[in-house]
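Excluded from the complex is one protein chain; the other protein chains are retained at their positions.
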Amino acid sequence: MGPLFTLLTDFGAGSGYPAQLKAVLLGAHPEARLVDVSHEVPAFDVLAGALLLEACAPWFPREAIHLAVVDPGVGTARRALCVVDPAGRRLVGPDNGLLTPFLGAGARAFEIAPGTAVPAPRSATFHGRDLFAPAAAFLAGGAAERLGPSVEDPVRLAWPGAERRGGALVGVTLVADPFGNLVTSVREADLAGAVIAEARAGGERVRFVRTFGDGAPGELVAYVGSGGRVELAVREGSAAARLGTRGVPVELVLA
Amino acid sequence: MGPLFTLLTDFGAGSGYPAQLKAVLLGAHPEARLVDVSHEVPAFDVLAGALLLEACAPWFPREAIHLAVVDPGVGTARRALCVVDPAGRRLVGPDNGLLTPFLGAGARAFEIAPGTAVPAPRSATFHGRDLFAPAAAFLAGGAAERLGPSVEDPVRLAWPGAERRGGALVGVTLVADPFGNLVTSVREADLAGAVIAEARAGGERVRFVRTFGDGAPGELVAYVGSGGRVELAVREGSAAARLGTRGVPVELVLA
Partner (left out) sequence: MGPLFTLLTDFGAGSGYPAQLKAVLLGAHPEARLVDVSHEVPAFDVLAGALLLEACAPWFPREAIHLAVVDPGVGTARRALCVVDPAGRRLVGPDNGLLTPFLGAGARAFEIAPGTAVPAPRSATFHGRDLFAPAAAFLAGGAAERLGPSVEDPVRLAWPGAERRGGALVGVTLVADPFGNLVTSVREADLAGAVIAEARAGGERVRFVRTFGDGAPGELVAYVGSGGRVELAVREGSAAARLGTRGVPVELVLA
């Protein structure tokens, strides 16, 4: 049984670029198991990629190696990174904040220094294939420390969280999924088990429910989504089409 | 060699949701073989999902386990189902008609009762990951009967068939494929080997041919498609754009 790799990019599944990453991984590990997380991250949207990784990577077996490439700065001076999170998960990607969810206390980060464990990339435009995939392949048999020097200041995205304001939790929408459901900056942990008496989003009143199936057709509802964040949805409709996608204010009044 | 699973959903391949199903399957069966049937079923279109399953599942080895989630009623009282068809194929999905093509005479159906072979789902919004995938994983090593009680009245979609009217077979279009070819409610078996003298669809005259390659560019043609149903196509064009997608009347005059 070969090592397990997941892939997340903004390349487009049909672009041929993800196939080239897989070709490199299979060249190094002919029995590699390969799972696509997404190749449809909106182009260059590092935040959307980070949130998708946050939602998906923890479901995979701990030994999976996560290859993530949303990389507007390819070929420039931005560093390439391997992160080992406190749970031992290994992730590879550009040092532009994409790996932020795994950079909590206890995480270690290493620069992927070309010319050591992996050769210098042959292209300046496709580090996914020429630098990150070889680094991921290396990790299946080698220690992260051998990729390069320790990085003490990896780039972290500062995305909105939830704020307590009087008796309410206040946040914003962050991204939409393909159903038009909106993922917000309020995490299940922020609720701390509190009951929601009333909710508002983008000026509209919103019913807080257990699941979007509890909404009436066309009704805007909020609920704790499967990724551990409060989400907004319109049953048989699109909350994103109704409210917009990013930065819509959300207010949860606690009972 | 691990068990073979196929996946069909309306989640969108890039949404991260199919990846979470796969993570669960790989957690249970590290050598699982995973094949995507489609993650682009139109959102909540149970009929389109059922027709796609009908066309695809029979081509897989008999021992494949088919995980199908098009589930507008997630989190509500709709049952979760495992179907074992007369050929021994196993399918898992919501009890909303999605598995209709496999519910013919001799099929057996079992409710997936949470808390028996599979634990209660941890989310109310993502039963694909939290209920159906664990049930599919269970089936790779356990009997369908152990998932829960036998279901005698699974939901069946009543979709249009073909009707004999005088010397003609009459039906309607059901879905379009990505080329804009239209799959109709007339099955090859309905023709019973008869020769088609003349065909009509949506008021237009249609030539009945062996394959759409026999049409002239821009010509509307009908033929027996690869999925065993009469299809309509426009060579180098889209029959769906010309006629509409669902419910367009089709008439085949037999010679």
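Per-chain numbering from 1; labels A and B assigned in written order.
Please note the rule applied: contacts are C-beta pairs under 8 Å (C-beta built on N, C-alpha and C of every residue); 3 or more make two chains touch, one makes a residue touch a chain.
The shown structure was predicted, so the numbers you read here are calculated from the model rather than taken from an experiment.
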| item | value |
| --- | --- |
| Among A:Leu4, A:Cys56, A:Val74 or A:Val172, residue touching the chain not depicted | A:Val74 |
| Full-complex contact with the absent chain, from A:Leu26, A:Leu157, A:Leu191 or A:Val253 | A:Leu26 |
| Touching the absent chain when the full complex is considered, from A:Ala124, A:Ala143 or A:Ala241 | A:Ala124 |
| In chain A, positions touching the absent partner | 11-17, 19-20, 22-24, 26-27, 30-31, 34, 43-44, 72-76, 123-126, 129-130 |
| Where the unshown chain meets chain B, residue by residue | 1, 4, 6, 13, 33, 35-41, 52, 55-56, 59-61, 177-179, 210-214, 223-226, 231, 236 |
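Quick note on the criterion: only the chains that are shown with their structure count from here on.
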| item | value |
| --- | --- |
| For chain A paired with chain B, centre-to-centre distance based on mean C-alpha positions, whole Å | 31 |
